[in-house]
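One protein chain is absent from this view; the other protein chains keep their places.
By written order: A and B. Residues from 1 in each chain.
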Amino acid sequence: MTMNDSKEKGMSLVVKTVTRISVGIILLYGIYIVLHGHISPGGGFAGGFIIALSYILFMLAFGKEEILKRIPQSMISALESLGAIIFLVIALLGFTVGYFFSNWLPKGTIFQLLSAGTIPISNIALALLEVSLGLFGIFLVLVLLKFNPKE
Amino acid sequence: MSTYFLCLILFSIGLYAIVRKRNIIKIIIGMVICSYAVNLFLVLFGYKMNGRSPLYSPNQQIADMVDPLPQAMALTSIVIGLATIALVVGIAMRIYEKYGTFDITKIKNLKG
Partner (left out) sequence: MKIVPLFIILPLGAAFLISLYGKKKKRFCDIFSSLITFTLFLISVYTIFSVNTRELPFIYKVGGWIPPLGIPLVIDSLTAFMLLIVSFITFIINLYSVNYMEQFTAKNKFYTLFLLMLAGMNGVLISGDIFNLYVFFELASIASYALVAYGTQAEELEAAFKYMAMGVVGSLFILLGIAFLYSNYSTLNMADMAKTLTTQGVNKAVAFASVLFIVGFGLKAAIVPFHAWLADAHPAAPAPISAMLSGILIKSLGIYSLFRVFYNVLGANHSFLTLFMFLGTISIVTGGLLALGQTDLKRMLAYSSISQIGYVVLGLGLGTPMGIFGGLLHLFNHSAFKSLLFLNAGAVEYATKTRDINKLGGLRKKMPVTFNTSLIATMGISGIPPFNGFFSKLLIIFACIQSKHIGYGLWAIVGSILTISYFMKLQKNVFFGPLPKEHQETNEVPFLMKTSMVILSLVCIFGGLAALPRISKYFVKPAEKVLFEGKEYKNIVFKVVNEK
């Protein structure tokens, strides 16, 4: 009765309810992997991938209009380029110490959250802004491709 | 020794799929299998007998870890493979739009 209703986009009610609970947990898990990139395995790419997966799950369950209301398409490409530029600027600021790409913030005691110099900042810039939006952008473009196949 | 052979067999399965299959999507799957095989091969080369995983944690000593450098190389290679496969899937979808088929024996506008 509700599965083939043409007014409802996305998937069925069971999927929507489970997604409402779990998408926040997936996003939080991804952010945890990114922030602890210098202590435990993971880091920029793996964490960014998981954050992108949470966006994709939201889009699959609720339809593309919902996600486009929250993150419009122009913002995706702008933020993605901005993430790459921030990463390059952080690497360039290593020139102040002497060498390109060196680690120029003070490295605190090991295994603390705020140690290891520029590595956490690079992880955050890479994962939150570039990798997640890049992968989500690829998925969005492949879904939004309106095409008329030539018969 | 036999694990290296299994990796090369996986690579040749992927290569067979690229060379002999007629559907574009099967060719793309062949590319993915090939890159999995090469990444596995890279990680296998760093193995040391009775080594443990190369994580630096506060309560274990540093002795006999497996080599971590091939693991970093495999991570980079996975990301490069992701970008390549995303691009080839996009091109394959556009080919379906222009030609109407996924069969490579019918996509033959360029000859000579």
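We adopt the following convention: contacts are C-beta pairs under 8 Å (C-beta built on N, C-alpha and C of every residue); 3 or more make two chains touch, one makes a residue touch a chain.
No experiment lies behind these values; they were computed from the predicted model shown.
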Omitted-chain footprint on chain A covers residues 77-78, 81-82, 84-85, 88, 92, 94-95, 97-103
Note that chain B touches the chain not displayed via residues 11, 15, 18, 24, 27, 31, 34-35, 38, 41-42, 45, 67, 69-70, 73, 76-77, 80, 83-84, 87-88, 91-92, 94-95, 98-99, 107, 109-110, 112
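Note that only the chains that are shown with their structure count from here on.
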Interface with chain A, chain B side, in the complex: residues 55, 58, 75, 79, 86, 89-90, 93-94, 96-100
Note: in the complex, chain A contacts chain B through residues 40-41, 45, 110-111, 138, 141-142, 145, 147-151
